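For this view, one protein chain was removed and the others were kept in their places.
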Amino acid sequence: MNMKKATQLALGIVTGVGGFFDIGNLATSAQAGASFRLQLLWALALGTILVIFLIEMSGRFAAVSGKALPDAIREHFGFGFWLVPFLVLTLVHVLVLASEIGGICFALHLLTGLRPAVWALPVAILVWLFLWRSIFSTIENSTSLLGLLALGFVVAAVQHHPPSGELLAGMLPSLPHHDPAKYWLIAVSILGSVMAPYLFYFYSSGAVEDKWDSSYVGVNRGIAFLGMGFGSLIAFAAIVVAALVLAPRGIEVDDYHQAAMMLTDAFPFWGFILFAAIMAIACLGAGIEVSLSMAYTTAQTFGWNWGEDLNPREDARFCLVYTGAIFLSSLLILFGIDPLKLTLFTMAISAFVLPFVAIPFLLLMNDRKLLKEHANGWISNTVAAFLLVLSIVLAVVTIPLVFLGGS
Amino acid sequence: MTGEKWIANGVPTSFVKTTWQSAREDLEQTAQDAAQSKARPAVRESLRDLISQTRAAGSSLRQAAEANDRPGAQLQAGRLAALRQQFEAWKKSVGPP
Partner (left out) sequence: MKRLDLFRDVLDKQVTDREKTKMGRVDGLVLELREGQPPRVVSIEMGFVVLARRLHPRLADWFLRLRRRVHVRKQACYSVPWSRVLDVSPFCVQLDVEAAETPAFDWECWLRDHVIAHLPGVAK
């Protein structure tokens, strides 16, 4: 592997780690730890393994075919088939974007005392400016490097000395001792937050932006396994911290205010500020990605010119999509929707739509004409089959769980 | 916990205010639910009592934080901790819903 690829691999791993954590992980991890201590670690582990494979497949697909997912799916399956996943994906994009913007607004509320809704428009403009003025690599690298701040959770978790017996027990699925509906709803939400549809769709467009070709298949594998793998450690750490700080005090996370104190045991003076900083940066990075993802998906669906590196003069419709998405999503926060409730609802919906958005993708991964020798082998296909079954199960149980276990 | 952390300089005063605000809303909701529930009057009475004491302690905590009164805040934080234990005991005595 030459220098350039090695650098891309290293950067990709760092980006994967720094970019992994977003509002969905934060909200679901805090809830899981506070209400069920370490019992739900298995859900995170399962989601991580599956998302590693999803990301690997997505990157491999883009590198070998030279096309991003929405592009290839419309072309291959036709507009009629793609329409439903497209609409569903767009809806989820808007909800996730609103949740991320809500996260940034709440973090600013923590630091300034001003209501989150006050921050909605300024934050929207900030996110928009990032997209308007930067090129793809700058965005990816800067927000993800700052996102490494989230490793603070890992430091805090280590400081709390989690009991190893309980840690190991949590990695295996177990039945809850109380509140089963809430338990399973959080489990489903964790899966939805880790296997976020925007994540693997965005990744394929990113690979095309970075002009990957078949020679990047190895780099891609490294990024998927190490980047996502290490990134998920942050979410694990967040569950551990919530379990050891909030649960013993009987604090359940019904509100972001309760989660905000998570780091104050490990870092008595800075913990509060650190939490707010992590929240703001993680959500900013994710918010930018989701907006881009929506623009990529829409532009590719209709065949418009697209690319973050292009001057807005050259891809006006592409820019219009992310602009519209950002301001539409920010309206939800402006009108005072509870950011935590929105996030949890969105995570559940993400889990619900997984079959619609994953099935076309998994089918394409077996197209030998397109991918030649890089089409799915038996390992990837076994995981894909499992993923398919799981996604259908999720789609069936999510809505009932939302009514039974949620608020 | 908020009180404890404010005393230790871990959280800003504005945070105490906003946390108390949302906590108070939750308390009001619980009080409403309790009033409408079909539980025995004695049970509802004891819960209502707990809620009003919590309301008073929380409000005093917020005032103490605003006045930068650490000993006062310590007192209220202690009261809230004790009330929480009473609430846990009450929950156990009532049994699952």
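For reference, chains read A and B in written order, and residue numbers begin at 1 within each chain.
The rule we apply is simple: contacts are C-beta pairs under 8 Å (C-beta built on N, C-alpha and C of every residue); 3 or more make two chains touch, one makes a residue touch a chain.
Quantities reported herein were computed from a predicted structural model and do not represent experimental measurements.
Asker: Can you list the shown chains that the omitted chain is in contact with?
Answerer: A
Asker: Which residue from A:163, A:248 or A:312 sits in contact with the chain not drawn here?
Answerer: Within the whole complex, the residue contacting the unshown chain is A:312.
Asker: Among A:250, A:303 or A:336, choose the residue that contacts the chain missing from this document, as touch is defined above.
Answerer: In the complete complex, the chain left out is touched by residue A:303.
Asker: Please identify which residue in A:78, A:218 or A:400 touches the non-displayed chain.
Answerer: The missing chain is touched by A:78.
Asker: In terms of residues, what is the contact footprint of the unshown chain on chain A?
Answerer: 66-67, 71, 74-76, 78-80, 83, 132-133, 135, 302-306, 311-313, 315-317, 319-320
Here is the rule we go by: only the chains that are shown with their structure count from here on.
Asker: Report the inter-centroid distance (CA atoms only) between chain A and chain B in whole Å.
Answerer: For chain A versus chain B, the centre distance works out to 35 Å.
Asker: So in the complex, which bits of chain A are touching chain B?
Answerer: Chain A residues touching chain B: 109-110, 112-113, 249-251, 254-255, 257, 260-261, 264, 268-269, 271-272.
Asker: In their complex, what parts of chain B are in touch with chain A?
Answerer: 1-2, 5, 8-12, 14-15, 17-19, 22, 26, 84, 88
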